[in-house]
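Only a single protein chain was left out; the remaining protein chains are all shown in position.
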Amino acid sequence: MNNQDNLSRRRFLQLTATGLGSIYLLSQCSQPFSKWRFFTNAEARLMDAIADQIIPPDEWPGGRESGVTNFIDKQLAGPYVRYQEEYRKGLLAIQNSCETRFRKKFEELKWDEQTAFLELMEAGKMKEASWKDEFDKTFFALIRDHSMQGYYGSPRHGGNKNNVSYRMLQLDYPLIIGQNRYKS
Amino acid sequence: MENRKVNAVIVGAGAGGGVVAKELSVAGMSVVLFEQGDWISYDDHTNDELLSQRTTVLGNSCGPDDKRYRRVNVHPDGSSHIVLPSEGDYNNNAACVGSGTVTYGALAWRFMKEDFRMKSVYGHVAGSTIEDWPISYEDLEPFYEKAEWELGVAGEDDKNPFAPPRKRPQPMPPFTHNKEASLLKDAAHRLGLHPFSIPMLRNSVPYNGRPACYRMRTCIGFACPVNAKSGTHNTVIPVALQTGNCELRTQCIVSEIIVNELGAITGVTYFDKDKRKKTQLADIVILSAAAIETARLLLNSKSKFFPKGIGNENDWVGRNLQGHDYPQAFGLFKDEIYDDFGPGSSIAVCDFNHHNPGIIGGGYLKNAFIRLPYGISKVRPPGEKLWGKEHKQFQRMNFKRIAEVHGPYQQIPNFEQRIEVDPAVKDFWGIPVARLSGKTHEEDIKGCKFMAEKAEMWLKEAGAVLTWSSLGISNGVNAGQHQAGTCRMGNDPKTSVTDKWGRVHSTPNLFVADGSLHVTNGGFNPALTIMALGFRIGEYIATEWNKGNRFK
Partner (left out) sequence: MINKSISRKLYLLVPAILVLVLIGFSIFYTYWNSASPSKTCASCHEIESSVNILFKSAHRELACKECHGTALSNGFHSLKEKGMMVVNHAKQDFADEIKLNEDQMLEVMDNCVRCHKSEQARWLSGGHSAKYKDIFLNKKHNTTEQLNFDCLRCHGMFSEVTIKELVEPLDIKGLWKFKDSKVADKPVIPCLACHQVHQEGFAHKNPDYASPQSAFYERKSNVSKASFYNRQDQTHVLAEDLPKLKLWEGERPVKVSDDPLMRNCIQCHAPAAHHQAGTSDDRTPRGVHEGISCLACHDPHSNDARRSCIKCHPAISNCKLDVTRMNTSYADAKSANNIHWVACSNCHKVKKPGME
């Protein structure tokens, strides 16, 4: 490790820049930070509650713990960018409807109340104006489908944490497979 | 820099184009083979269920991408919307060297004799353009054989009494069955059906310098990690490139066929990978871009000589678009039938392909490829919950207890299921996009019901305690990866686009060599037929060329 003592001028400048950069960074980061790419912290809490309703925890982790919200958040900042508006509008509409009906947030409702609420959405029976043109139905179908993708899809997209669904289904992952051509 | 003029330009390096490129370049002709995509490998997306060619929710693993490509879908009420390649109704084919043959299930079917003579066998059908092919099975047989041996097929046609006659067996032994397929095989025998191992363009033993399939879970929709699946990308295209006569130009979008001031076709214009517009002159132009894109290219090539697009004098280009309906049945078993011996889809019966009372055509039935967890999350018996606790428990209990039997139903072609070019919507390169409209012929419903019932019957006999089915008919355009029919072959220029050699009637040097030529699409996956047509057309062009015919 001797060569680290021979600081070239160029490297010195690079180091200084990095150091100053880091200080800048630290000052930036003392501000509250959302770890989400698209969701606000409040939206993410709601998403977590919905994800657990769609894939409830039992002997195996549910949607929230397995990273469904993270999956959807990541896709909304990527291939699902076209659904951003729908999510923003839909999640707000859910909270507004909960506020009108229960004076509570969705995630504060009792489990069965949450289920009943989502069942109404699924059936297209929401009355509020924000759900017109069957938006309740289509938005629920969208979240449901995306949650299933997050839970049952490949872990590389931010969901299915620790291969949870593969283990639950007793599906070997990674595959245990030899190539059958080790001939001595 | 100006491109050197070549003997032949081929548009599309898929099942048809790859074969033609090899035939021409081996015969000494200079060839430029255009491909819109690039070489791809398993490493890029491995076996990611959400980003493949089969389940495309997060995109097509082998292209086309959502950023640059568009199509327009017309609804039955006349309204329309723009579709992205990752959406199902785009009717996508892979955009890469080898195209669909990289990621297909690799089923290697020969069409049956009846499939070439649909009108003679079934007569005229109201509202349909059902017709006989201008060539017979016998005309194509030698080229099926060529495709089987040059690319590599495993199978046991001798066990299929409905298989059309062949001179030479398939080159590789058949694939063995997993637990599910073995149950279905025994059940088929009990029902008096005639099960056999599905012919596959996949190595059951090492073949042509590539290893045998090692039977992993995932296959269809993915590239092969060990290169055991035979596509044009690892067989005929490398042979073509090795001759030194063929140049493969990837990431190039051919936008138009060039027509000179005398009305003769002299080459194509295209955008290279940096979106620079270029021309490639050639004596012969061959279109192998698959049914939708080949028709789009012809329709986009308008000039004073061809005001409605090349070959479209009688409004037949883009008509008769066909794919396959996919009647399917699921069976729930008491015991686990899933043993993870991949990739599934190994047992089939051809008992229902033809001569079913009251049904036009038909199709074969087979067990499906292994369905992955997200796929199964959507498979539920009618009335079962689609989310929540019960849904999760069902998934856990039954993931290894569900079998699926399905098959491609031979669509009755109709004039109104078609592609046009959209008057307004353009893609990234400024080229008007394909506009898809129409729907399946009503006869299909009867045929699909019949097949779905047979599929349920087969599953019940195999021991399923609960079965349910769907017709697998789309509400709108149904083309998919089996897309065909848009440049029909025929002897009468008034009711077809090309002659029996795939040459566009109104031109001497423009050919089509892909599924667009299919008059009818058989009750089978069309890949081997497209390859056989490629060999036949390629051999014809090369032979004529070497006799001195310059197609002027």
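By letter and in written order, the chains are A and B; residue numbering begins at 1 in each of them.
By our rule, a residue touches a chain if its C-beta (ideal position, glycine included) is under 8 Å from a C-beta of that chain, and two chains touch if they have at least 3 such contacts.
Being a predicted model, the structure only gives us computed values, none of them experimental.
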item: Residue, one of A:60, A:102 or A:173, that touches the chain absent here; value: A:173
item: Residue, one of B:100, B:342, B:432 or B:485, that touches the chain absent here; value: B:342
item: Missing-chain contacts mapped onto subunit A; value: 1, 4, 11, 14-19, 21-26, 28-29, 33, 35, 37, 74, 154-156, 158, 162-163, 167, 170-174, 176-183
item: Absent-chain interface as seen on subunit B, which is shown; value: 41-43, 46-47, 178, 206, 209-211, 214-216, 225-227, 339-342
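The definition used in the following text is that only the chains that are shown with their structure count from here on.
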item: Distance from subunit B to subunit A - Cα centre to Cα centre, in angstrom; value: 36
item: Residue ranges of subunit B touching subunit A (in the complex, touch as defined); value: 48-51, 57-59, 66, 84, 86, 211-212, 214-217, 226, 340, 372-374, 376-378, 386-389, 391-393, 395-396, 399-400
item: Complex interface listing, subunit A residues touching subunit B; value: 53-56, 58, 60, 75, 78-80, 82, 115, 118, 122, 144-145, 147-149, 151-154, 156-157, 165-166, 168-172, 175, 177-181
